[in-house]
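Apart from one protein chain that is not included, each protein chain of the complex appears where it belongs.
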Amino acid sequence: MRILVCNVNTTASMTDTMHRAAAAVAGPGTEILSATPAFGPVSVEGYYESYISAAAVLDTLATWSGPEIDAVVWGGFGEHGREGAQELLDVPVITITEAAAMAACLLGHSYGVVTTLRRACPQIEDQLRLAGLLERCKAIVATDLGVLELEESEDATAAAFATAARRALDAGAEVLCLGCGGMAGMARRLTAELGVPVVDGIEAAVKMAEGLVHLGLRTSKINAFAAPLPKARPGWPISS
Amino acid sequence: MRILVCNVNTTASMTDTMHRAAAAVAGPGTEILSATPAFGPVSVEGYYESYISAAAVLDTLATWSGPEIDAVVWGGFGEHGREGAQELLDVPVITITEAAAMAACLLGHSYGVVTTLRRACPQIEDQLRLAGLLERCKAIVATDLGVLELEESEDATAAAFATAARRALDAGAEVLCLGCGGMAGMARRLTAELGVPVVDGIEAAVKMAEGLVHLGLRTSKINAFAAPLPKARPGWPISS
Amino acid sequence: MRILVCNVNTTASMTDTMHRAAAAVAGPGTEILSATPAFGPVSVEGYYESYISAAAVLDTLATWSGPEIDAVVWGGFGEHGREGAQELLDVPVITITEAAAMAACLLGHSYGVVTTLRRACPQIEDQLRLAGLLERCKAIVATDLGVLELEESEDATAAAFATAARRALDAGAEVLCLGCGGMAGMARRLTAELGVPVVDGIEAAVKMAEGLVHLGLRTSKINAFAAPLPKARPGWPISS
Amino acid sequence: MRILVCNVNTTASMTDTMHRAAAAVAGPGTEILSATPAFGPVSVEGYYESYISAAAVLDTLATWSGPEIDAVVWGGFGEHGREGAQELLDVPVITITEAAAMAACLLGHSYGVVTTLRRACPQIEDQLRLAGLLERCKAIVATDLGVLELEESEDATAAAFATAARRALDAGAEVLCLGCGGMAGMARRLTAELGVPVVDGIEAAVKMAEGLVHLGLRTSKINAFAAPLPKARPGWPISS
Amino acid sequence: MRILVCNVNTTASMTDTMHRAAAAVAGPGTEILSATPAFGPVSVEGYYESYISAAAVLDTLATWSGPEIDAVVWGGFGEHGREGAQELLDVPVITITEAAAMAACLLGHSYGVVTTLRRACPQIEDQLRLAGLLERCKAIVATDLGVLELEESEDATAAAFATAARRALDAGAEVLCLGCGGMAGMARRLTAELGVPVVDGIEAAVKMAEGLVHLGLRTSKINAFAAPLPKARPGWPISS
Partner (left out) sequence: MRILVCNVNTTASMTDTMHRAAAAVAGPGTEILSATPAFGPVSVEGYYESYISAAAVLDTLATWSGPEIDAVVWGGFGEHGREGAQELLDVPVITITEAAAMAACLLGHSYGVVTTLRRACPQIEDQLRLAGLLERCKAIVATDLGVLELEESEDATAAAFATAARRALDAGAEVLCLGCGGMAGMARRLTAELGVPVVDGIEAAVKMAEGLVHLGLRTSKINAFAAPLPKARPGWPISS
């Protein structure tokens, strides 16, 4: 099967990071594809950029001319747009937010999220609330690292993560989620260092996508995510 | 003061409908401006189109070269994007969803929403949930009219509204909200016909915007809606 | 139009404070009236006094012989009685609690309330819960100033407010509400000093009342707030 | 011990009904006292009358010159005022709303309330919500009998109750609460006729009050229900 | 009437502690019986042991050959199994968790629980959530005493309780619950020492059970707690 990992920002090196993390955990028959949006911010930090990225990723999907894909991983933590792709496509579309939170719920009584900037926290709270997954989330804490700073030094990121993680654990979290796609690939190291399970949303989403595809399950099209109605959309898609 | 009413679709006649409804209730010192997005669907029906429209309206605001505005009314009911504008601007940004629901909460113990297609209901539920306004909403019901059908015949729309309204009232709603920007201007007629207050989100948003501006209140910039960080956003804004 | 601002305590100077705050923001065609209850505590601090004040304000409204009014502002933050007035009258009745919280929700992702004594906090929590507006409230904090102390020194009140405000902001609030009618008139100063929007419920309620009246919207009378049934009520109203 | 049952309306025969129901279940060492308010509606139907009754019952308690009492039963279902008495007194104050709902929660997975007029339902919902007891309540349904009609014919009341009860059971309720103090004394008959436990709030409140008094438990005075502060309250109490 | 107090662990001295606490508050006509499970852990600390104890207590009840009982008190705080007994029997079955929390809700605006080990807190949270009683619970805090340590020194237990209680009060609790059956009998002392009502679940459950029995109320058998269906259960009950 083919799983398409969609980065939400236009920084190709971050797409590569996610691609590698996804490929590292993909099953034998799984091919990982990845995509960088055609336009938008180099990092997504805040609602304004999240909405731009939502359109940019939908633009990518609406103009997709690559091989047929079996599932999509939406590679933004707490970002918007997933439901649009669920309308547009029939195959499962999974955000790293939901995948991480669900895995965390399977591993502890409660969980927490460690993310980048403090301004990202309310948006993550929104997305967990909409997903019906907020109740068992005890804390969403910031490292105060910007998205692109994550790429600079893995050690510095791990140290900042550990500091923020302590606050989440003190608030009652028993499992932690990497709260940014740019943290992909760090879960095993952090799990070992912190002594609590740390979930990488990219990894979790790939495994959940593989599972759903294997079971032949696809998005329900009977109401909320029915295909978009045929109509004129002048100027859309952007990349057409 | 100047209030900019942003239509979310690219049908200029619907922008006119909203403009007229807004101007009809604007106070003496208020100038109503309106804008149609530069791209996107002719009507917004579903998540996919809602996310496109979010970017399209943000594109309008990011490239705005008209006179300085004092408040923005986001003219889509249950649509996405408002928080992005709250980041981009300092002035109040009010959706017709929130404005209608708040006015309804001031007028009855509970309220309901009557909207267009059934597929719009989950999305409206999402937006009310995020706004913290879902608890007193007893029902979100569909007329099964498409957005553009609303423009065809006011009598047909009123009849469909009345039929759907009955189900909302039976579910315990005491006040009704017009669940689509395209229904703007019909509240007084429906209030009279149905014997319950019917709130037009365009009208309510204009009055709330006037109030906030008059009180000198602006969006809090200390965290969630802080200004977007300076950075590269290749290809954005679209209309630039 | 005429808006009646009802103080909930029997201290006429506090009625004057509210009247001035209301008049200062009223639109050109709005006449502000105000009323002090005929009986009850000189300040309302706690449930016992809140229930006395509820009856006292309802007594004022039931025996009102002044000019016809178009809306009522219930000038107690977190106090009881509003729904009784909604039954008794047809015109909008707005508490400063709801008006402040709604305005705050339009201006930030979350908000907080700064009030007088600590004992007021649970009661404010109750009223926000009933109004369906508690979800986005991150903190309700006390200045430990009694209601009548507010009148002694505006500087001392501002200082105490600022101290308490810090705790609300640390808890995640992005907008603050003046949590007592006696704080009316201080919002602009505090907004400037604190760098976050501070909402005065008296001011917000006046503008929301003006808006609803302008739109011709009145209380729904179909169930919860239907007019009181005709029946004997020996000894009531008190002032008759 | 002495338990004071406070009727909320001024119809003495209804006070007698409650008194009899309370006395019939009181333990050997319990003396039931009862009180009718000095003023207010002959029946409490709606918010307006509920707030009047709150003040009237508080007036009774504030001017009480009878023997010392050990607990108070607030005899209105869904009515206001209880917290005021909790401030004024040290002894337990229990509403028939809470007592019935708690007993119901001990007897089934979920419960329902059968009350008088439809207009009472939102108010009962409010009080259960504030008491934190709404979650397990599946339905609040009306018999459409006015409070004073309950006294006319026990058979007619039982028949109306049974009809309304059916709707509550269909909604998932497993236990029913008598939703009006005026229904006191009918629980055993209805339990037998309907085949599900029917809880009488007067009876339940008397037994819970006896229990708390026996255990030496009194209202917490550390914050919300601390004694009213000493201050002037001109014209209050009404009966003084 | 006869009330059976079921200890959840196999430490007979703890059964005696509960028996004494129950008997000390039982009314004149009440006989207290008690039972120690035939198998299982000497103290119940965690989910694993809670589920073992659930089966062990159900085994006791399924093989009960003593005199007919009128109510059961489930003597584990936050432990599992109560609903099973509600199916098996017709008489009221009350956990000390629910009884304590309900009594606490009658005595303050909010409450807290002080329990043994930190690992017990999530489980108590679960049971309060299921009982619909979590909303008014402001804190569940641990003394870090193991269940059997409670028996060693009442003074040490009281001291540890006081320390933990302070954290619950700081979090807003106004009433405290003894969060372990092994703390039975300490409520009066702690109430006096702490100046806030402290509720003993054993005591509260006995009085609530007496009340329900006196009122002739029994478990609803119409759905969730209908009698177990007749069928083979090889190897069960264990003690048979």
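Every chain is named by a letter (A, B, C, D and E) in the order it is written, and numbering of its residues begins at 1.
Note that contacts are C-beta pairs under 8 Å (C-beta built on N, C-alpha and C of every residue); 3 or more make two chains touch, one makes a residue touch a chain.
Everything numeric in this text was worked out from a predicted model, so none of it was measured.
*Asks:* Could you tell me which of E:E45, E:E135, E:E174 or E:E210 touches the chain that is not displayed?
*Replies:* Here the residue in touch with the unshown chain is E:E45.
*Asks:* Of A:I69, A:M102 or A:C180, which sits in contact with the chain we cannot see?
*Replies:* Among A:I69, A:M102 or A:C180, only A:M102 touches the chain that is not shown.
*Asks:* Counting contacts across the full complex, list the positions on subunit E that touch the omitted chain.
*Replies:* These residues touch the chain not displayed: 10, 38-43, 45-52, 54-56, 58, 80-81, 83-88, 118-119, 121-123, 126, 129-130, 146, 223-226, 228-229, 231-236, 238.
*Asks:* Considering the whole complex, not just the chains shown, which residues of subunit A touch the missing one?
*Replies:* Residue positions of subunit A that touch the missing chain: 25, 27-28, 83, 92, 94, 98, 102-103, 105-110, 131-136, 169, 172, 174-175, 187-188, 191, 195-197, 199-200, 203-204, 207-208, 210-212, 214-220, 222-225.
Here is the rule we use: only the chains that are shown with their structure count from here on.
*Asks:* Nearest 5 degrees is plenty: how much rotation brings the CA atoms of subunit D onto those of subunit E?
*Replies:* Best-fit rotation on C-alpha atoms: 180 degrees.
*Asks:* Could you label the subunit A-subunit B interface same or different, taking same to mean over half of its residue numbers are used by both chains?
*Replies:* Over half of the interface numbering overlaps between copies: same.
*Asks:* How many angstrom lie between the centres of subunit B and subunit D, each centre taken as the mean Cα position?
*Replies:* Subunit B and subunit D have C-alpha centres separated by 44 Å.
*Asks:* Averaging only over C-alpha atoms, locate the centres of subunit B and subunit E and give their separation in whole Å.
*Replies:* About 52 Å, centre to centre.
*Asks:* Going through subunit C residue by residue, note those that touch at least 2 other chains and give them in order.
*Replies:* Residues 83, 109-110, 122, 223-225.
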